[in-house]
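Every protein chain of the complex appears in place save one, which is left out.
Order of writing sets the labels: A and B. Residues in every chain begin at 1.
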Amino acid sequence: MATLTESRKQSLRRALEAIVGKSAVLSDREELMVYESDGLTLFRALADFVAFPTSTEQVSALVKLASQEGLPFVARGAGTGLSGGCLPSEGGLVIALSRMTRILEVDYDNHLAVVEPGLVNLHLSWAVGPRGFYYAPDPSSQQACTIGGNIANNSGGPHTLKYGVTTNHVLGLEVVLPDGEVVWLGAKTREPQGYDLTGIFVGSEGTFGIATKIVVRLLRKPQAVKTVLAVFDEINRASEAVSAIIARGLVPAALEMIDQVTIQAVEDAFGCGYPRDAAAALLIELDGLAAGMEAQAAGVVAACMEAGAREVRTAKDEAERQLLWKGRKSAFGSYGRVSPAYMVMDGVIPRTKLPYVLRRVNEIVAAHGLRVGNVFHAGDGNLHPNILYDPRRPGEEARVVQAGAEILKVCAEVGGSISGEHGIGLEKMDYMPFIFSPADLATMHRVKEAFNPRGLCNPGKIFPTKKSCVEVGPGYRPHPIEEKGLAQRF
Amino acid sequence: MQSALLDQVRGIVGSEYVLTGVALSPYVLEGRTPGAAVFPGSVEEVGALLALASEEGIAVTPWGGGTKIAVGAPPKRLELVLGLRRLNRLLEHEPGDLTATAQGGITLDALESQLASRGQWLSLDPPFGEQATLGGILATNASGPRRHLYGTARDLLIGVMVVAADGSLVKGGGKVVKNVAGYDLPKLYIGSFGTLGVIVEATLKLRPLPDDDRLVVTSFERLKDCGQAVRLVLGSDLIPSAVDLLDGEALRGLGLADGGSAGGALLLGFDGMREQVEWQCEEAKRLLAGAVAQRVLEGGQRDSAWRLVREVGRRAFPDPAAQLRLAVLPTQVTEVIEQAGAVAQRSGLRAAFAAHAAVGIVTAVLAGGRDSAQPVIAALREWRELVRAAGGHAVLERAPLAVKEQVAVWDPPGPALRIMERIKTQLDPKGILNPGRFVGGI
Partner (left out) sequence: MAHASTLERLDSPHRLTMLEGVDEGVNKCIHCGLCLAYCPTYSELGTEMDSPRGRIYLIKSLAEGRIALTDSVVEHLSLCLDCRACETVCPSGVPYGQLIEAAKAEIERQRPGGPLRRLVRWVNLDLLLPRPRLLALAASALRFYQRSGLQQLVRATGLLRILPGTLSAWEALLPDLPPAHEREPLAEVIPADGARRARVGLLTGCVQAVVFGAHNRATVRVLTRNGAEVHVPRAQGCCGALHAHAGEHARAQELARRTIDAFEAASVEVVVVNTSGCGAHMKAYWHLLKDDPAYAERARALSLKVQDIAEFLAREPLRGPLAPVPMTATYHDPCHVVHGQKIRTQPRRLLSQIPGLTLVELNEADWCCGSAGLYNLTQPEMATRLQERKGRNILATGAEAVVTANPGCIIQIAQGLRAQGAAVKVLHLVEVLDAAYRRA
């Protein structure tokens, strides 16, 4: 937490108010507290101010002010992130983009839209839906998360197996750089000249600046969709079915796995029609041309049956399909019904390693005396073990963190990654050396230096701190949260 | 190049892999001859060479198959050509993971044939696949017609191993299809024309080989009708893998015309399950009923037609003078082609155009055969203006030195250049990697 003197705080507040107006600046402790966490409650950090700009010019002016005053700043969308990425970990200014929610332009002929960063992901698909279009990246939090936040994290979602993640759908960005200058990276047209700065900006977790306008691709809704639910009595068989589907040369739009702990929580929440006694279920969606759809569905059914599915059924109508997806997308939230807290891991592994790694995950969690629920993008090999725990029990949180680290280590060992879509943020900084060498990290740090030489823009994220022996460059300093140890939940 | 230095280079790779003197003639670039060309046989050798170059301040020009070596401003310095063709192995291919890792110097065709033996392919189809290397394709962001559905290098590359300017080995991304750990470094190396590092290994997403693959060529009386046809296709349920457009001149130059008078043609690629491909060919026929002619090509005919289209820059005219790559909004494609064609006509030049119509990428070729470069220069300048006015941009992909001296290769990238320069300084502080060839003199 920052240590501004009262008089400096007053004068900064006045300067902020001069930019965004009196009603668009928060500085009272109880109001700031609401902004101290994101979707991951393991960490909390209090800002000195939260400001609510409504235009690029205001964002630029805020950033220039912060830059002049040496005040750290970080952008925040809906705060649904799962890695602590938008926390003001060194105090300073939170730039909340929740008042920049407009769709500025939709160009149906060129299949693109220009939006503001605070726009809720799903609201874009709602807006263009009546004309037969949609925005493909669909994180499970898409009903609340913002497209700006998706840019920061390069968010994925269930349908990325076929359609790719956020970066595959972003053409250009208007960005406020960490010194306040406004530049365009990329454009509405393809192959803009020079380095692919759009590509490197997406997924930079808010450390390269703040996107204020975003050009995204829109896709046409597919002619046909088929959603299949395959039910298994053994989780291993479900894992094998995943490889079997891929081996048949099928590329489903989505291929999701959901285990028994999760099924029961979801059924408690919404009664979505998953069998409560199943060890695991696969939710498989095919989309595209109507021609050949039956044959593909038959291929999926056959692959699942051969792998030992107990039951395979196809959603009979759109309502049933929506209900199955509602269950899948609400899974994380549903854990609140079976446990007072959970920590979601986000490791990625080669698909073929699924049976082995799932077994290891269960062993690790059991060894720490904890429970785990699995709901994840099996087709991508993107695991989400959700370790369930009670933060009020002494020592339990530390065991969760330890188990999480061990799981990510296994993912790294089989050639995977420590994050598929949630980002590194505060949570996984110290695990970066599991998969990156000092030279890799130094290169990343140099790129950061190019965008953010003073390090004021979202400081203290991504790069490892004490545990690593990595020297990551001149901007390095120990993280305050790390010095405090793990903050208690909430 | 000093002989002591050459000895050190020879010491690293062995003297049989170092070319000097007249043997360098294939590596003459924009009229300049390098001091040496060296062909390392391992990643470690690449590292040692770059460490040496960095220490000695020698300019290094990475060189794959050389198919895109003409793209770029004349080099500030041309000293050591770093040939990568010996790094030509497929390292890993696990069909169940739909990924493969290969070395940067493998040619696209060699890679594809090995992948095909296990039922998969890398969905990139740039020109000259028999020569173009994986590293070169990535470094130049080369693409082909099927980018329409399958995307470009940035959509397929999931991990990259690069030898940095100082000779250190740097990895970006990984081997799994989804990965947001750290910055997305692979994006930075794609299309960086070797100015940030030398790509020695790449991991890519693959796709299953389609059961069936056809090319539907539909000719129209006027180019405008082609544009209308593109709009119809994009508004339909069809899912073509390629949506290319050729103007009349390109159609005739490539020998793909049905009769003599067509003003242009739309080339639709359909691949996938037989049932899907058949339905799509029928649907395309129904949708484009107003066409002059329509043919469905399969097998060898299909392959050679696509090859011609990809290589339009070299094949539209026996003696092409210059090639400009334009990027505009898809809806502007036919209009820009018409205007650019009119410009050429006024200058007394012949021009041919091919476009990946639905993504707005146009290759514009000027015929040569004249003594003076002046009309070519004038036409290129006017084209540039025209694209800029349409909100797009252009790269002069090929032109004689005399033309390049008068017409900029790259458009200025705007205020973002500042960041690009800083990235270059951070990653190549001594400026040894391909100096001067890239955007803004980088």
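Criterion: a residue touches a chain if its C-beta (ideal position, glycine included) is under 8 Å from a C-beta of that chain, and two chains touch if they have at least 3 such contacts.
Bear in mind that the values here come from a model prediction, so they are computed numbers and not experimental data.
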item	value
Partner chains on view for the chain not depicted	A
Per the touch definition above, residue among A:Pro72, A:Pro88 or A:Gly118 touching the missing chain	A:Gly118
Chain not shown: contacting residue from A:Ser98, A:Gln223, A:Thr314 or A:Gln402	A:Ser98
Chain not shown: contacting residue from A:Phe73, A:Trp184, A:Phe332 or A:Phe376	A:Phe332
Absent-chain contact - pick from A:Ala15, A:Val106 or A:Ala144	A:Ala144
Omitted-chain contact residue, chosen from A:Glu57, A:Asp268 or A:Glu363	A:Asp268
Residues from subunit A at the interface with the omitted partner, ascending	26, 28-31, 33-35, 37-39, 41, 52, 78-80, 96, 98-99, 101, 118, 120, 122-123, 141, 143-145, 266, 268-270, 330-337, 340-342, 490
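What we mean here is this: only the chains that are shown with their structure count from here on.
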item	value
In the complex with subunit B, residue positions of subunit A that touch it	107, 109-111, 153-154, 156, 160, 164-165, 167-168, 177, 181, 183-185, 187-197, 199-200, 202-204, 220, 223, 243, 246-247, 249-251, 288-292, 295-296, 348-352, 377, 380-382, 415-424, 428, 432, 435-437, 439-441, 443-444, 446-451, 453, 462
Interfacial residue positions of subunit B with respect to subunit A in the complex	94-99, 119, 141, 151, 154-155, 164, 168-172, 174-185, 187-188, 190-192, 196, 207-209, 231, 234, 237, 239, 272-273, 275-276, 278-280, 325, 327-331, 359-361, 391-393, 395, 410-411, 413-420, 422-423, 425-427, 438-440, 442
